[in-house]
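Removed: one protein chain of the complex. Kept in place: all other protein chains.
For reference, chains read A, B and C in written order, and residue numbers begin at 1 within each chain.
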Amino acid sequence: MSWFADLLGPFRGFAVTLRQVTRPRVTIKYPDEKRVKPDRFHGRHVLNRNLDGTEKCIGCELCAGVCPAKCIYVRGADNPPDNPVSEGERYGFVYEINMLRCIFCALCVEACPTEAITMTHLFEMSTTNRDDAIYTKDDLLVEPDGTPNHPQPDSKLIDLNELKIGDGWMRATSPSGRAAYAGVVQWTPSARTGALPAERGQSGQVNDEDSGEETDG
Amino acid sequence: MNELIATLVEPFDAAEVELRSYASSETTYHAITIPVSDWVGFALHAHEIGFDTFIDLFAVDHFTEAPRFEVTLNLLSMTAKERILVSTRVPYDGATVPTITDVFQGANFYEREAYDLLGVDFPGHPDLTRILMPDDWVGHPLRKDYDIGEVPVEFKAGSADL
Amino acid sequence: MSDAPENMEAGEPNGDLETVQPEQTVEEARRTQHEIWVSGTEERMPFAHATDEGSQELLPSDLDPALDIQRGVAVDDDYVVPERVIDDERQIINMGPQHPSTHGVLRLHLELEGETVVRVKPIIGYLHTGMEKTAETLSYSQGSTNVTRMDYLAPFHNELAFSLATEQLLGLEVPARASAIRILMTELNRVSSHLLSTATMGMDIGALSMMIYGWREREICLDFFEKTTGLRMNHNYIRVGGVAADLPDGWEEDVVVLIKKVNDGVDEYEEILNENPIFLDRTLGVGVLTPAEVKQYGVTGPVARASGVDWDLRKAAPYCGVDQYQFDVPLGKHGDSFDRYKVRIDEIRQSLRIAEQIVATIPSGDYRSTDAKVTPPPRARINESMEALIHHFKLFTEGANVPPGTAYQSVEGPRGEIGAYIVSKGGARPWRLRWRAPSFAAVQALPAMMTDSLIADVIAALASTDPVLGDVDR
Partner (left out) sequence: MSFFIEAGIRVVFAFVFLMVTVLLLVWVERKFISDLQNRIGPDRAGPFGILQTLADGVKSFFKEGIIPARADVVLFIGAPVLAMLTALLTFLVIPIGAPIEINGVSYSLAAMDLNIGLLYVLAMSSIGVYAITLAGWASGSKYPLIGSVRASAQMISYEAAMGLALIPVVMFTGSLSLVAIVEAQQGTFGGVIPAWNIVLLPSFVIFLIAGFAETNRPPFDLAEAEQEIVGGYHTEYSGMKFALFFLAEYINVFNIAAITTVLFLGGWSGPVFGPTVLQWFLPVFWFLAKTWLIILFFVWVRASLPRMRYDHLMAFGWKKLIPVSLVWIILVAVALGFREFGAPWA
């Protein structure tokens, strides 16, 4: 029957296309349905707070220094001794990100020594003027209870819940290549996400001894 | 230095050969430096003895060093599985390297690119015009004395004196 | 700088061509025929024709020796140059920079006689963003964010070439797991790139569904990249010294599923295209590139292998231990569009085969060099060790210091040899980064493929060459 198969060869494409009718669709109805993004997704930045409400940012400007696109502007200031804003000696007095220049490489997340700047799953950030794309500290910093802010909270496209998840890249890069640190929690919990577990690591085990408590997210 | 490379550089007294190896690999390649007078002759000779695959040609601006421009030719011998990087140095005044488009057709675009971005002249090239930059561009951007230029990044607090 | 070659005399005047006078050199002809506007002035001279492009203009054939040189060498005996009609009857059309199938902003000046393409001139530079210059201002740790954007369909390969070249300068040994991860990601990247290429080739030839199917399978690859690196393109994942992060939880299952799905998808493409008489008519014997031309123009990768040139850097100059995996190098015979398509399809299968082996054999251990001068310390160490904190700050502000020297490193990208040539004069930034872009050479070889074919063949040849203009222009 091989001659028959040869004869059908040119028409096999018709069968392939017709077969697709029964397959599930690969496209989704975007603004109505949203793709589930992976943990490490690089989305909009947030500035985190500690569980006690103090800011994590200590104004060290490492993020601004490492940024290949030079899109971060930080100016630190000394903490007022009576009412410290951050845990350290200084805090980020001005913190701005020009989202028009940001390339979402997440080097700032890797650079931040206090896990103050992390990335979330929100990427719908279109604006109608250039000014709105410059995110100030007010837009970036989460509330003391962990609720994130967004400059256009009412936009239909935006699911603000996506701002509440994230930090995957910070967790993923924390071991910095050391197998010994895989599965070790190396960060302090933040008000936005609570305590986060480490990734499973190469041994398949999560080392939870440092995290202290179970995560809820 | 293996036999093929020895044959390659043998007619050229002034050629210097340096053996380098790739990262995380045992494979090696040869960096050869020749005077500019031997440039076309070397290319021809290399083509004859088997380095017939043209891979790359580019220039480097060393700026602070005496012969300022370095033009490097990257050739491959697929039969011998050898790679050579042939370089020559030319000074700022008279940064001219004779074209090798007669030996390797593929050098055409690459010499145009080197001319366009670093201002090295290739006399004899059939169509030495700018290739990446606009025709009316002034200067050669990859030269070290070419100003990088800067676009100020807009920030809300950036201009305000806080 | 007057660069008009002295030996290039203009030919006899041919017909009554508008403004070209006899006894002009090429340079003079350009100058008189095309008044272009001078930057900095408001003045803008009207162009003689709608297709004028200053010195990039396709001149009458007797005035343009450059293209005759580009027309191919050592061609087959049956390569017949048809007798030219006089230049008056030529029609020049611009294909691109805005055209549905020029893969970005490639511009082809086509000289037509009816539908037959007599001469082709590729014009590039519309996407030139000076990335080689940018690289000189970025440190080695920032550099991979830059190079990954050059060939945006092969970001991992670009990062790998850059990282390997830097490691060559540093004399750095990379842990085995890092190498395995690098190979896994680059091979999957090759799959995704070839899938896209096959898809767009189908689209360009008019097989609409092929487009969607190719992107469908590519999506699976991109999903895996996104899960691993957080980004779908331009990952900045392969860094100097290793990779930025370990593979994500559950990656083994993902890769196994990916291999199965992509293999099934590729089967479908072959069912649609391989025996389709129209597809065969459109691609067999179209856009032929001979092995001699391949070597002359420096075309590498699948395009070269389709012409029967057995050259794969993974075999010839293996990097990251890719030689320890079993795979074949698919070769074509005729160097035509169909062979290029077929070589890509076969390479997808071979890459998946490598990925399969990596899942089975990946070693555990560190996945980034532990050299404190290259790799930042683990996050937990920052709070414990003063030295770690200093290293952290130094690496993220200044970057890793690299000793002086030069290094060339090439990897086998989806489009051919991606070469990174770094000149270091010490310090944390490259003095010069030269990027050997495979598409650049391929674009240069386009006239050899397209001359004396039909417009439809131009598209088939271009699609099967698969140039990425981000790579061409950098």
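One rule holds for everything that comes next: contacts are C-beta pairs under 8 Å (C-beta built on N, C-alpha and C of every residue); 3 or more make two chains touch, one makes a residue touch a chain.
Predicted model, so just to flag it, every value in this text is computed and none were measured.
*Asks:* Omitted chain: which shown chains does it touch?
*Replies:* Across the whole assembly, the hidden chain touches A, C.
*Asks:* Quick one: which of C:91, C:324, C:361 or C:385 touches the chain that's been left out?
*Replies:* Of the candidates C:91, C:324, C:361 or C:385, C:91 is in touch with the missing chain.
*Asks:* Give the residue, chosen from C:190, C:282, C:415 or C:474, that touches the chain omitted from the document.
*Replies:* C:282
*Asks:* If I consider the whole complex, including the chain that's not displayed, which of C:213, C:237 or C:297 touches that chain?
*Replies:* Once the missing chain is taken into account, the touching residue is C:213.
*Asks:* Suppose we count only contacts with the excluded chain; which residues of subunit A make the list?
*Replies:* That gives, for subunit A, the contact residues 13-14, 16-18, 20-21, 23-29.
*Asks:* For subunit C, which positions touch the chain that isn't shown here?
*Replies:* So the residues of subunit C touching the missing chain come out as 91, 93, 99-101, 112, 115, 202-210, 212-213, 216, 272-273, 276, 278-279, 281-282, 454-459.
One rule holds in what follows: only the chains that are shown with their structure count from here on.
*Asks:* Quick check: how many Å separate the C-alpha centres of subunit B and subunit C?
*Replies:* One centre to the other, that is 19 Å.
*Asks:* How big is the gap, in whole Å, between where the Cα atoms of subunit A centre and where those of subunit B centre?
*Replies:* Each chain's C-alpha centroid was found; their separation is 42 Å.
*Asks:* Centre to centre, by mean C-alpha position, how many angstrom separate subunit A and subunit C?
*Replies:* 31
*Asks:* At which residue positions does subunit B touch at least two other chains?
*Replies:* none
*Asks:* Among the residues of subunit C, which are close enough to touch at least two other chains?
*Replies:* none
*Asks:* What residues on subunit A touch subunit B, complex-wise?
*Replies:* 70-71, 73, 75, 93-94, 96, 98, 100-101, 130-131, 134, 136
*Asks:* Spell out the residues on subunit B that touch subunit C in their complex, using ranges where they run on.
*Replies:* By the definition above, subunit B touches subunit C via 20-25, 27, 29, 31, 52-56, 58, 60-62, 72, 74, 76, 78, 81, 83, 85, 101, 104-106, 108-110, 113, 115, 117, 119, 121, 123-138, 141-142, 148.
*Asks:* Where on subunit C does subunit A make contact in their complex?
*Replies:* 138, 141-142, 145-146, 175, 177-178, 207, 209, 212, 216, 219, 223, 226-231, 234, 236, 241-246, 248-249, 268, 271-277, 364-370, 375-380, 382, 389, 392-393, 396-397
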